[in-house]
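Beneath this line is the structure, given in structure tokens, with notes to follow.
Missing here is one protein chain; the remaining ones are kept as they sit in the complex.
Coming up: chain A.
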Amino acid sequence: MSNDVQMNDSGGEKQDDWVKITSSDGYSFLVKRSVAAISGTLKNMLSEDSSFREAIANTCPISERAAVVEKVCEYMSFKAYYDGPGSKEGVDVNEFTERIPPEVALELLLAADYLEV
């Protein structure tokens, strides 16, 4: 039992650090590593098995403008919060959909497609 707890701790430390996501127009966003890992693309970028520059610097550039990257980060945080194994509360999808301004929807779709979220 004590072993389990320790392992969780050591795993948790790595999951707990922050990674930086930068947009093409120079904004940067700090998110938890576990949050970034929701995106398949970012997860691979940051994977320790790879020697990508992103993994070493803990920084992922996304070539979209800040408004789009912000929404992506927002979605990932939203998903991390509601999709966690512990949370059984109902998710109101509209709560998030309402926060996407329609004018970024197309760009966001392309970003989401690329980032696999």
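Following the convention adopted for this analysis, a residue touches a chain if its C-beta (ideal position, glycine included) is under 8 Å from a C-beta of that chain, and two chains touch if they have at least 3 such contacts; residues count from 1.
In this section, contacts and distances are computed from a predicted model.
Per the UniProt record, the absent chain's protein name among "Mini-chromosome maintenance complex-binding protein", "Trafficking protein particle complex subunit", "ER membrane protein complex subunit 6" or "DNA repair protein rhp7 treble clef domain-containing protein" is "DNA repair protein rhp7 treble clef domain-containing protein".
For chain A, the residues touching the absent chain in the complete assembly are 72, 75, 78-79, 82-83, 91, 93, 96-97, 100, 102-110, 112-113, 115, 117.
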